[in-house]
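The other protein chains are all here in position, but one chain of the complex has been omitted.
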Amino acid sequence: MKPVSEILIELYRTMLRIRRFEERVVALYPEQQMKTPVHLCLGQEAIPAGVCIHLGREDQIFSTHRSHGHCIAKGMSLKSIAMELYGRETGCCRGRGGSMHLADPEQGIPGSTAIVGGSIPLAVGAALSAKMQDNGRASVAFFGDGASEEGSFHESLNFAALHHLPVLFVCENNQYATSSRLAARQPDTGIAAKGAGYGIPSRELDGNDVLAVYRAAGEALGRARAGKGPTLLECRTWRWMGHVGPTCDVENGCRPRDMHEEWLSRCPLEQLRIRLPESGALSPDFLESTELAVCLEIDSAFNTARHSPDPDPSQILRYVDGRG
Amino acid sequence: MKPVSEILIELYRTMLRIRRFEERVVALYPEQQMKTPVHLCLGQEAIPAGVCIHLGREDQIFSTHRSHGHCIAKGMSLKSIAMELYGRETGCCRGRGGSMHLADPEQGIPGSTAIVGGSIPLAVGAALSAKMQDNGRASVAFFGDGASEEGSFHESLNFAALHHLPVLFVCENNQYATSSRLAARQPDTGIAAKGAGYGIPSRELDGNDVLAVYRAAGEALGRARAGKGPTLLECRTWRWMGHVGPTCDVENGCRPRDMHEEWLSRCPLEQLRIRLPESGALSPDFLESTELAVCLEIDSAFNTARHSPDPDPSQILRYVDGRG
Amino acid sequence: MPWTGIQADGRRDCEVYGADGEAGRQLTYRDAIREALDQALGMDPRVFLIGEGIDDPGGVFGSTLGLAEKYGSLRVMDMPLAENGLTGVAAGAAMTGMRPVLIHMRVDFLPMAMDQIVNHVAKWRYMTGGKVSVPLTIRAITGRGWGSAAQHSQSLHALFAHIPGLTVVMPASPRDAKGLLMGCIASGEPSLVIEHRWLYDLKEVVPEEPFLVPPGVGLIRREGTDVTLVGVSHAVYDLLLAAEQLATEGISAEVLDLRSVRPLDEALIISSVRKTGRMVVMDTGWKRCGISAEVAAVVSESAHDALRAPFRRICIAECPAPASAVLEDAYYPGCADVVACVKGLL
Partner (left out) sequence: MPWTGIQADGRRDCEVYGADGEAGRQLTYRDAIREALDQALGMDPRVFLIGEGIDDPGGVFGSTLGLAEKYGSLRVMDMPLAENGLTGVAAGAAMTGMRPVLIHMRVDFLPMAMDQIVNHVAKWRYMTGGKVSVPLTIRAITGRGWGSAAQHSQSLHALFAHIPGLTVVMPASPRDAKGLLMGCIASGEPSLVIEHRWLYDLKEVVPEEPFLVPPGVGLIRREGTDVTLVGVSHAVYDLLLAAEQLATEGISAEVLDLRSVRPLDEALIISSVRKTGRMVVMDTGWKRCGISAEVAAVVSESAHDALRAPFRRICIAECPAPASAVLEDAYYPGCADVVACVKGLL
């Protein structure tokens, strides 16, 4: 076990890297050099940070259209993400995927899907693979509240529970699917309530409290690796920006202002900083030097991205299959 | 409210009509005149009988590949079913559908689907229709334990619960999907356990006890018509024959003999007869005259079917759409 | 029935695409769709709309704006993310007296509902010997560009054109967007309306009163004698640009807009190729087993003797849509490709 202070530092640094990365996307997007629809996870940083800290490189995650945070937390280089957003040949998917399809198999990220619900069975498959290869790996399915309405969610829970697969289902319940609120799509039982029907240990928790996520995910992944099967975590959270793009959607009436402000006041980074002054881990010095380091890393990532080469159009048919 | 004796008589007569109809299919099938895959519901008669007694003609049911019992209980004429099994132009679907696609909109049966899980959302749609038309109708989705594994089950429960639709989900849990036992497909939580995740009142019950089905369905449909939303009933039962065709599958090792015999001893008709001698409703006279009447009805249905005309092959493209 | 007696637009002859010359009220493609939905809702109590985010401030790229306010949330209904189940729900409602219009923001979500569309909706009338029909209309929009990438820019009409029992239309102009949508709803047949996001801002004169364009009837968008250019949806636009350019070089191209890919207006294709002797088909989708292949087969079966040059297809590249803008440029063919292709034939 790592000492608590190291854990706190790692959690904070991961959240900060996600936060500053997304902010940079917001800042640069109007230049229209990133020609890809960005679904930002500003405000939701605690979830990928709290979950992925428990994962080794060999563990597998599957992500969604809102993929930046998961991939950063799992260890992808900011540079290879930024280059992908710029559509470069040097991007993590050689410019073929864009923002919604980040992948890096070397970091245990087989990929991201923009089809809602698609990530869930894929992660179960990675867990089946781990069980068959008996290699001690776990896998994580990240998905939203909307995805929990898809049939694939039910089919995946059933199969994972049946075979006690080492998979963690992480529902990032930001209470909206595009502009559609939860209550227009689901009865008022909560998403974690679904787990019991499959005998899957399930919990609803504050997704803006990185320590709550950290603890619940740690427990769940411990169980998964011990052969005790899947867990479902419903992490309540809120996205700070609109569904897609670099602006907020509250102005134009997509989500209520009062809820938005209430949730803004619960910033995951600030909460960690404020609630844990006594630990001493997050000292002003640490905060300052981390800000600087992250800022430099992001500068470099986006500068490189900006100046990297585009794919060669004559190669458009490459990578369709292994034959070409 | 009908007097109890009338209810008992109706339940018994319905079960008997299903039983004798299916037995006649078994007897005649080897003649190879019914060129259609038959999925018999012998042993499962209590469920359609106990549910459909609460339905008026205008209420809608959707059925599956194992459709004979549902359609008989809902009021379809045995003749039009038999004619369809013989592939006749005079069959309920003009010989286009066969055993797995029985339909009779006049009797509130828009149809049956052989795609497992397909009946469930269709019935929810009929309930939505009833709500929109505010016509007081209810609808019933019949489906098997296997169907409860399909994503459509989850999607349907969610939507029906969200909109408080007047639909009854009737899972006929005969513990097998083809030759695959429940434990190879689902964790050991029961299917009724799924309902709670959507706030849907749900019960597991003895599907061979027609009075238990009768009571539970009555309550559920009362709630549905009162605008209180859906109910899920998991009716435990057992099929006496193989998955498809007129023979049993126990000989060839598809299902265990001991369970089979145990369930054979729990014949829904016998149970009703034996457990209720005191009511006097099911008197020996009644039983005898009912047997006779049902036998004559079935004779006539199959005789007519045998001698009815086949479709005209030149009309093969008719009914694809309303244009032709 | 509210639909009987509505004017059917029987035109199959030449009509200038997006003509400003024509008198009358102009509407965008987007507003033409919205007007069709509005009139259908207003006229027929059996009609209701259902779709993800249908009532939100975006209103499905503007095509449903204001309708939830006007008709209420039961007739203009948001839905959970459950495409297959909700297609079944809509189908069940259609079988029992309603006329739902189910709306998807992207064609790419239709594969999720393929079981209900292919196995149920398309076959139900036949399976029941004509006794139960499924008057369900499904709208879905093809996306393109800005890195929409592999899962957000498909144009899968060929998959549905293959299936007996379905109607599949692809309006290329505002007038057709209204007329075909109303035509589908009125038809009582299970129908797919595949729209194109890049046409949404296009303007044209559109009749104000309800009118029906019957599925299955193509249109000559421009008359010509040297070559027949066949297209659907956004491709029609590229073909018309190409025809104009070719005209400056003395080549007379006839442009056909299929409008429906099922039923297919075979007679129109055949009569045009009999006139010109050359044929190029442009599609917004892939080549293999696509609608361009079907047109080739129709010609080869019924006008083989008339074809005086090799048949040509101009389709998107035979790969998933790439994200990078430079690859997108290579992915989508355009007017220049058509011009080059036609010159190669003459």
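Each chain gets a letter, A, B and C, in the order it is written, and its residues are counted from 1.
What we mean here is this: a contact is a pair of C-beta atoms (placed from the backbone, for glycine too) under 8 Å apart; a residue touches a chain by one contact, two chains touch by 3 or more.
Since the structure is predicted, the reported quantities are computational estimates derived from the model, not experimental observations.
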item: Contacts of the hidden chain among displayed chains; value: A, B, C
item: Full-complex contact with the absent chain, from C:6, C:247 or C:296; value: C:296
item: Chain not shown: contacting residue from A:226, A:264, A:295 or A:320; value: A:320
item: Absent-chain contact - pick from A:11, A:41, A:55 or A:103; value: A:103
item: Residue in contact with the excluded chain [from A:48, A:69 or A:121]; value: A:121
item: For subunit C, the residues touching the chain missing from this view; value: 84, 108, 111-112, 114-115, 117-119, 122-123, 126-127, 149-151, 156, 158-159, 161-165, 261-262, 264, 285-294, 296-297, 299-302, 304-305, 307, 309-313, 318-320, 322
item: Absent-chain interface as seen on subunit A, which is shown; value: 60, 62, 91-97, 101, 103-105, 110-111, 113, 115, 118, 120-133, 139, 151-152, 154-156, 158-159, 162, 318-323
item: Absent chain, residues of subunit B that touch it; value: 35-37, 84, 87-88, 93, 95-101, 113-117, 146-147, 149-151, 177-180, 184-186, 249, 252-254, 310-311, 313-314, 316-317, 319-320
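Here, only the chains that are shown with their structure count from here on.
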item: Label of the chain whose CA centroid is most distant from the centroid of subunit A; value: B
item: Inter-centroid spacing, subunit C versus subunit B (mean Cα positions, whole Å); value: 41
item: Intercentroid distance (Cα basis), subunit C paired with subunit A, Å; value: 37
item: Averaged-CA centre spacing for the pair subunit B and subunit A, given as whole angstrom; value: 46
item: Contacts with 2+ other chains: residues of subunit B; value: 151-152, 154-155, 158, 162
item: Multi-chain contact sites of subunit C, meaning residues that touch two or more partners; value: 79-80, 82, 84-85
